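With one protein chain removed, the remaining protein chains of the complex are shown where they sit.
Chain naming follows the written order as A, B and C, and within any one chain the residues start at number 1.
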Amino acid sequence: MIFERVESEGLAHYSYIVGDGGEAAVIDPRRDCDVYLDLARKAGMRIASILETHRNEDYVVGSAELADRTGASVHHADSQLDYRYGEPVEDGQTWKVGRLELTALHTPGHTPGHMSYFLRDPDGEPWVVFTGDSLFAGDLGRVDLLGEESMHELAGLMYDSIHDRLLQLGDGVIVCPAHGEGSVCGSAIAERTWTTIGLERAQNPKLQLGSREEFIRAVAVTGERPPYFERMERWNLEGAPSLGRVPSPPALSPDAFAEAMGGAVVVDTRTELAFGSAHVPGAQSLWLEGLASFGGWYLPHDTPLLLVGRSNDVEEEVRRLLRMGYDDVAGYLGGGMLRWHMAGKASARIRTYTVHDICRFLDEGNELSILDVRSDEENDATTIPDALHIHLTELPERLGEVPRDGTLYVFCGSGLRSMVAASYLRRQGFNDLVVILGGLAGWKSTACPLEL
Amino acid sequence: MIFERVESEGLAHYSYIVGDGGEAAVIDPRRDCDVYLDLARKAGMRIASILETHRNEDYVVGSAELADRTGASVHHADSQLDYRYGEPVEDGQTWKVGRLELTALHTPGHTPGHMSYFLRDPDGEPWVVFTGDSLFAGDLGRVDLLGEESMHELAGLMYDSIHDRLLQLGDGVIVCPAHGEGSVCGSAIAERTWTTIGLERAQNPKLQLGSREEFIRAVAVTGERPPYFERMERWNLEGAPSLGRVPSPPALSPDAFAEAMGGAVVVDTRTELAFGSAHVPGAQSLWLEGLASFGGWYLPHDTPLLLVGRSNDVEEEVRRLLRMGYDDVAGYLGGGMLRWHMAGKASARIRTYTVHDICRFLDEGNELSILDVRSDEENDATTIPDALHIHLTELPERLGEVPRDGTLYVFCGSGLRSMVAASYLRRQGFNDLVVILGGLAGWKSTACPLEL
Amino acid sequence: MIFERVESEGLAHYSYIVGDGGEAAVIDPRRDCDVYLDLARKAGMRIASILETHRNEDYVVGSAELADRTGASVHHADSQLDYRYGEPVEDGQTWKVGRLELTALHTPGHTPGHMSYFLRDPDGEPWVVFTGDSLFAGDLGRVDLLGEESMHELAGLMYDSIHDRLLQLGDGVIVCPAHGEGSVCGSAIAERTWTTIGLERAQNPKLQLGSREEFIRAVAVTGERPPYFERMERWNLEGAPSLGRVPSPPALSPDAFAEAMGGAVVVDTRTELAFGSAHVPGAQSLWLEGLASFGGWYLPHDTPLLLVGRSNDVEEEVRRLLRMGYDDVAGYLGGGMLRWHMAGKASARIRTYTVHDICRFLDEGNELSILDVRSDEENDATTIPDALHIHLTELPERLGEVPRDGTLYVFCGSGLRSMVAASYLRRQGFNDLVVILGGLAGWKSTACPLEL
Partner (left out) sequence: MIFERVESEGLAHYSYIVGDGGEAAVIDPRRDCDVYLDLARKAGMRIASILETHRNEDYVVGSAELADRTGASVHHADSQLDYRYGEPVEDGQTWKVGRLELTALHTPGHTPGHMSYFLRDPDGEPWVVFTGDSLFAGDLGRVDLLGEESMHELAGLMYDSIHDRLLQLGDGVIVCPAHGEGSVCGSAIAERTWTTIGLERAQNPKLQLGSREEFIRAVAVTGERPPYFERMERWNLEGAPSLGRVPSPPALSPDAFAEAMGGAVVVDTRTELAFGSAHVPGAQSLWLEGLASFGGWYLPHDTPLLLVGRSNDVEEEVRRLLRMGYDDVAGYLGGGMLRWHMAGKASARIRTYTVHDICRFLDEGNELSILDVRSDEENDATTIPDALHIHLTELPERLGEVPRDGTLYVFCGSGLRSMVAASYLRRQGFNDLVVILGGLAGWKSTACPLEL
C-alpha cells in the first residue's frame, strides 16, 4: 500500500497518490506529472484513476496530461460545467483501489460541485478525507471566486458541507487538503502541515463562529483574484495543452537575449540583493519562491517570457511557470549577469538600504515617503505610520496613487516583495526607489526612532 | 518550520525531525544519521536536541552518533538506567524549538521510564504526539521485554499511560509512533501509515478492551525476542561505537571470498529464485527486505559477515545491518554469482516448486511432509493440515522437531521466508528440501486438492 | 568550453557534445536525448548543430528528436541518400562553435558518404577527430552492410580514407569513434576506451596489413546483420517517430499480464540464475546488458513487448529498447515473479548445471550433447570437442541443425548467452535443456576431464 503527499512548492499545492494491490489513484495532480509515475513505478502500480475535487482556478490541473500518459480515467467534480474530457463524479460514488476504498462526498462551498474524497484504510476503517479547497488547516476555501452575487449562498453551502458532512466523519480522521500555507487560495492557512478533523474543529477560527449566519457574514468576503486565473479556469475545462515533458528553453547569449527582449517580458528569479545590484533593464523581479504567489499578477499569458535565473539550471523556474499556464518561455540568459556584463551590456540597479541606513537617515531629521506592499492582514497587525499601504497584488491597478516625485522607500516583511514592487515601478517609469532590506522583520529587531 | 518523518525500511522504524527558527530536534534517530543532517541543512537549521522515547532494543539508536556530528544534547527516557552519555528526561520537561514546543509525557508500559513527546504547533496549539513504543497504529508496544515477572505490572502502567495520558490529548491529535507495520516491536501494527488519537481510540483492538484487568490479560503476553536485542540494549546505554560514515566493505574476488569464508557467515540478499538457483555453499538466504526482520535470529554478532548482494552496490545491505549492530561486514562478492561461476567455483542449489508442481504431485497420490514457517497469527488464520508449524524465528531452537528423512516441503506466505528457513536447514545438514514458490498466497489462488 | 563523451551502454555507442562561447554541437546523438540537453544547460549553452557521421543502421539516431527539442540544424553525411529532414554535409565544410572549429572530412568505406569531423581546440590547433564508423580502437567499421557486391570497392575506399586522410592528421590526434568494445559494428573493437591516431597506427591489426590489396582481402568480409537494422535504416532517413520523453509503460497485474501475452512477446531481463529458476512460460531471456547485442535477433518490431524486469524500475530496459526502435512496450509485470507466483500462476524453469556438475557427470562416463553458442572468434580461440557450434545470432536460422532428442547442454562464455539460446529453444519446442553456469570461463578454471 502507498499513501503519499506530493507538494508543489510556491503554489503550496498538495496532491496525493494512494495505491494498493497494483493500482493507484491520484487526487488533483499537477501538470508536470512525472512524480506520480515515479512513485507508481517504484511500487509496481498502475495509475488507474484521477480524481479532481473541483474545477481548479489557481493552477493547471494535470489530469489531461496524466491520463494521456497512463490511460487512467479522469473524474471531474463540478460536473455542472462543460468539461471536454473525463467523466462527472456523483456524490456517493466509490472507487476500489486494491483493499482501499474512496467515496465521493459532495461538499459545495468553494464551488457548487466541489467533492471531497473519503478514504477507508486496508481494513475498511475510516482514515483520511481529501478535502480539496473546502477545509484547510486553519482556514476554508474561498467562496467569492464565482462572483460577489453567489458568495453568500456558497458560504451557506460551505457551512453545511463542513458541519453536516466533514465534521461528521469523526475527530480522528486525517484531513488532506489541496493547499498548505502560502497558497493564494487561503490567506490564513496554518503552518501545521498535517491536520485532522479534531484539530480543525478545535482550532480553525472559522469553525469557531457560532451560527450559520455569523459564519456567512465572516466567510462571504471578496478577496484578490490574479489575472492568470482566467486561463486556468478555461484550460481546466478544455484540458490544458499536452506537455509530454518539462520543456528545456535554450540558453541565449547576451546578444540573442537582448534581441529577443523586443516582444518579451524578462523575469528575474534571483534574490533581492543580486537583482538590486544589477539586472537587465526592464526586468521584473520575481524571486523563485515568490514566483507562484505573485507571478500571476505581473506576468502576461500572451507574451513570451525570458528568464534570468539563479543559475543556468532554470528547470524549477520553468516548472513553476507551466503550472500556472506560462508555457511560452523563449529562453534564459546563459551564463547569467556575469556574461551579460562581460559582453559589455548595460544593466540597471535599484538601491537597497538596510534598516540601519534608514535609522541613520531618520536620526538626521529626514522624512521618508514609504510605500508598504504588505498584505492587509500584515498591515492590520502592524501599521507603519504615514506609509502608503498598497498590497503588492494591487499595485498594478492602484498605480495612480503612488507619488512620482521624491524618493520612494519600499517596505515589506523582508525585502523580497519590495523588490518585486520596485522593479514593477521602475518598469512604469519610477526612478527614485529604495528597497528596505530585512523589511519590517528587520525593523522590529532594531532599536530605531520609527515607532510602529 | 519543518516536520518530517524518516522511515528506516526493514526495521519499519520511524524517526522524526521537527524544526523552526533555525533549530531542530530529532526524536529517536537512527545510526546512519546523514538523513537528519541533510534535512536540517536544506532548511538552514542546526540540530540542537535529540530526544529518545525509551531505551530501544530492536535497533541501535543514533543519538551518540548524531550528537558527535552536531553537538546536540541527548535526552534519555528510562533514566533509571545507567546511561554513559546524555541527560535524563523528566516528566513535564519542555523544549522550545523556535515557536514549537515539545513536552515530555511519562508513558510507562513498554518500559518503566518510557516518554512520549507532545508537540505544540507554531501557534501554540496541540498538534502531534510522538508515542515511541507505547501507542502504535492498531497496536501497542510490548510489555514483556523486561521479563515475564514484570509484564503484568507494565501492562497496567501501559493501560494508565494510554487512558490517562495519551487519550486525554484529544482525538484530533496526530500520533507519531516509533514503528510502522512490519516491525518486530508489534506483530499487529496496522497498515495505515499515519494515525491519530481518535482513529486509535476507535479502531485499535487493544483500546477496545473493557477493563484494566481485561487489558492486562490481553496485553501481558510474551513474544519473540531476537538474540541481537542483547547487543542493542547494551550499546544503547553505552553509546554505540562511532561510525562516522556508512562503511564501504571491499569487493572480494571469488578466491578472496572463498578464503574469507573460513571464519565468516555468508549472507545472501538476493531473491528466493536466484538463491534457489545457485548460491555459495553454506550461505544463509536473507532477502533484502527481510534482513531486518529475520537477520537478528540468524546472524551472529561475533563473527564477520560476507555479502552476496543483489548487485555490486551493497550500501543498503550494509546500512540495514549496522542499524542492528552488525558492523563487521568483511566484504562482498564482487561481480556476484556470475563471477563466482566463471571462476569455476562450485555452488549449491535449493529446489523450488510452484504450487502447480505441488498440485500435480498430490494429484498423483503422493504425500507431502510440510514445514510451515509462517507466524502463529497466520497459522491461526489459515492452518495447513498435517503440516509441522514452526515460525521462522523459532526454527533454530526447535530444530530437533524437524524430520531429517524424506523430502521436506517448506511453506510460507510467498516463498521468501521459506528460502530463509531452507537455507538454514541446509546449513544444519538437511539436504532434501523444496521451497514452494508463491507460498500460501499462490496456493489460495489456485484450484488444487490441498484443502485448507 | 565543454567536450564530453556520452556512452550508451549495451550498444556501446559513443556520442559527443562539444561547446564553447554559449553554443554546442552534438555528434551522432542517441534518441533519448535528455543527456545532451542536461550537459548543455549545465554549461549555459544552446545546442546549435547536430552532425552525423553516416546513415546509422545499428541504432535510431536522435537527430530528429534533438532538433525538435532545440531547433538545432541537422547535418547528414551520406548525402546521396534520400533524407526527409536536415541538410547534406560536404567535404571540407566547417562549423565554428565559439572558438572551436569542426571540419567535415569525407572518409568513405563503411558507407560511401561517411564523414569524419576534425576538431580544432580553442587555440586553433589540431585536437580530436570524430571518426564515426570508420576508425575504431583496434578495428575498422564494416564494409559489407550495403551488400556483398559493393564491399570490395568500399574496402578500397576505407583503405584510402584511413591512410590518406585520417593517418595524415598526425599521431597525437585523439580518435573519437562512434563505438566502443561490445558493439555489433565491430567484432574486434579493443578495450582501450580512449585512443589516438598513433595508437591505432601502431596497434590496430587492420592498419598493419601491407598493401591496399591485402587490406581489401582482409576487410571485405561479410558479417552478421541483425534483422532490426532494416527499421533503423528506414527510420534514420525518415526521421524516427518523435518520442518527446522516455515512455513509462504501465505495471500490469499477473492477470493483466497473462491476458496481454496473447499477441505479445515476453522479454525477461533478469540474470540467467533467476530466469532459469522460474520464468513466465514462453518468455525470451535477454539479460539487461545483452539486450542491445542480442535483442535485435530475437525481438520482432511488429509485435508489442512485455517486460519482466530486474525490478519495478524498467526505465533502463525501455531506453535500450527504444534506441533500437522497439517503441511498443505494452507493460511490465508489476511486483515481478514474486507477485506472479503469489497469484498462483504457473511458471517454467530451465535447468542449470555448474561445471562441477558436468565434471561429475562426465566422470561417471556419460556423454554430453553440447550446443556452443559462442562467436566464431571465440570458437577459433578455444574449440569445444564434439560440440555443435552455432553462434547465438545464427540460432534462429540454423534451428534445423539442433538435435531434438536427448538432453542438450548449452555452453557459452559465462552462462548468460546460453540462457538466451535455451529460452529461445524452449519457445521452439525443445524441452530437455541444461545451461552451463560459468560457461567456458568456469570450465577453464576447473580441473576436469573435458579437455579443450
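Keep this in mind: a residue touches a chain if its C-beta (ideal position, glycine included) is under 8 Å from a C-beta of that chain, and two chains touch if they have at least 3 such contacts.
Owing to the predicted nature of the structure, the values given are computational and were not obtained by experimental measurement.
Taking every chain of the complex into account, the omitted one touches A, B, C.
Only one residue in the set C:127, C:353 or C:411 touches the chain that does not appear here, and it is C:127. Of the candidate positions A:355, A:410 or A:425, contact with the unshown chain belongs to A:355. Although one chain is not drawn, its touching partners on chain C can still be listed: residues 1, 3, 121-123, 125-128, 138, 170-174, 190-203. Although one chain is not displayed, chain B still touches it through residues 21-23, 37, 40-47, 69-71, 244-245, 247-248, 250-253, 256, 312-315, 331, 334-336, 339. Although one chain is not drawn, its touching partners on chain A can still be listed: residues 270-274, 276-278, 337-338, 340-347, 349, 352, 354-356, 414-416, 437-439, 441-446.
Methods note: only the chains that are shown with their structure count from here on.
Rounded to the nearest 5, the angle that brings the Cα atoms of chain A onto chain B is 180°. In this structure chain A contacts its sequence twin chain C using mostly the same residue numbers, the overlap exceeding half.
Measuring from the averaged C-alpha position of chain B to that of chain C gives a distance of 44 Å. Look at where the CA atoms of chain A average out and do the same for chain B: the two points lie 41 Å apart.
Chain A and chain C have Cα centroids separated by 48 Å. Shared interface positions of chain C, defined as residues touching 2 or more other chains, are absent.
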